[in-house]
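Rest of the complex left out; these chains stay put.
Labels run A and B following the written order; every chain starts at residue 1.
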Amino acid sequence: MTTSSLKKIGVYTSGGDAPGMNPAIRAAVRTALSQKVEVVGILNGYVGMIENRMITLQMRDMANIIQRGGTILKTGRSAEFMKPEYRATAANNLKAQGIDGLICIGGDGSFRGAQLLGAEHKIPIIGIPGTIDNDVYGTDDTIGFDTAVNTALQAIDKIRDTADSHDRIFIVEVMGRNSGWIASHVGLAGGAEEILTAENIISVDKIVENLKNSRARGKTSSIIITAEGQKPGRAYDLSDAIRKKSGLDAKVCILGHQQRGGTPSAHDRILASRLANAAVEALLAGRNNTMIGVQADKLVEIPLDLVTSKEKPGDKTLIHLARLLSI
Amino acid sequence: MTTSSLKKIGVYTSGGDAPGMNPAIRAAVRTALSQKVEVVGILNGYVGMIENRMITLQMRDMANIIQRGGTILKTGRSAEFMKPEYRATAANNLKAQGIDGLICIGGDGSFRGAQLLGAEHKIPIIGIPGTIDNDVYGTDDTIGFDTAVNTALQAIDKIRDTADSHDRIFIVEVMGRNSGWIASHVGLAGGAEEILTAENIISVDKIVENLKNSRARGKTSSIIITAEGQKPGRAYDLSDAIRKKSGLDAKVCILGHQQRGGTPSAHDRILASRLANAAVEALLAGRNNTMIGVQADKLVEIPLDLVTSKEKPGDKTLIHLARLLSI
């Protein structure tokens, strides 16, 4: 057991919610309490930090939350937190509560806020990557990604039933603003013929040519996956373009926010438990300004400065494999 | 066992596919074969009837299909079938195959085609109501409705996770072109605050007033369900209107075609088995031009003329109850 100089830590979830945030909260709280360190839950991320909405968390508050989607601490995005005066207010609130260390569960936007707060107000902070998008530099995997992929896949399996019954083409838009991680994984697992991401741009001419070739080979239904990109709804534009070029009718499905919810998968609960346990251990051991991530299935520490300044590249291998196997 | 004068019957699925069509096919085929009546599967509904795409179905072809979404006979919509000359072609194909009776699994559009074919070409036809929309007159329940409601509900449970984590308003658009059956059931079961259907039109002013009241009462997140109506995408219009009136931000989710697929629920498998068994029994007993439906949990026969000429009214009771309980 670490003998830490910290007496009370704060835990919060920030940015888009992700399935597995609750098991992460549970693991953080119980790890801390088992070392006689008190825990305060900060509600709605930086919003609650500014507005001083905080609750004490006990062992039994963590009962029966491991399987729940969403986050019991709620989450939020705060434009105000980008201004120093609001960060000062937040720091005062933390000080008033006696909080001398923070665990931030979120994506790189949330970590940027954490860095500023930590630097300006001398509060040690450890980050845990929690976002369905899997777009955080320094970690192979983020909490919520596996669940989101499975949720999207289950929807696609259902869409495939109807695609196959009607010999139809479907364009399915999945989440992933700047990143194609969900798209590439869902596409390979869902047997998609085509996967479009920011990193894998295919011309409408090429798509139409591929569709015609696959129909010629006897394939009667097709599924095209597209990441939502900067603007949700691009699937409609693609469908229109395909129709104009070829006369082919491609139905559109936009999976939307259901991808954020649902009971976390086994993988995400285990990942969340490991990361959050290690994050609290690191915080109590005096570490600061880093994220606990996972690389090649081992837990690692990455400085937040790296995490927030670098881009995580996508993985085009899966897209190529999906294309080969969907022939 | 009926001693029927029929020697060979045709089975087809038509219109929008619905989960439970496969158990219906299985029950129809096995009931017929157990009475020494041969069965031909007609592919893609009236399209396959015109194009003579038919396959012989045996006992073992029905193995392991009871749990599958979609329809192994595929389905289709045929504009051509509305013209007498194409129906004559279809009738000739049926005759050439030796088919002397038909089982049509579909909705009222499909039954209209069946009526014309039967009347013009003296082929006895029994209908089985198969559509997720539950909008067929003469039956309380259609094959696929229960599964579609559960599929939509599971998506809404996930959306609720994120709605609750972010204190957000969501507008969720479910299927149901002219009918609000899915919307009313999903809305009550999903704890929706507001349910909009063709039969339950609520002004944007009223919606905004209700939302403001519920926020004042401490409700932090809300779900509004809307049936897609004539034009999918109305949820976007509603979201815009709410924003303009009130500044409230309501996120949009359009559940789309996933509602058509998926493994059929227990209820739909049982309903499909009962209806299809009774339909074949009725056909072999010399009945014609009727649909087998269910009323007050009893199987009934309804003349197709009634089924296709009358509208099934929606049920506003559930909508009122949903509103009362979502306070």
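Note that in this section a contact is a pair of C-beta atoms (placed from the backbone, for glycine too) under 8 Å apart; a residue touches a chain by one contact, two chains touch by 3 or more.
Because the structure is predicted, anything quoted here is derived from the model rather than measured.
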Entire complex copy count, 2 subunits given: 4
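Rule of thumb we're sticking to: only the chains that are shown with their structure count from here on.
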Averaged-CA centre spacing for the pair chain B and chain A, given as whole angstrom: 36
Residues of chain A touching chain B in the complex: 13, 17, 19, 21, 44, 68-71, 74-76, 151, 155, 157-167, 170, 251-262
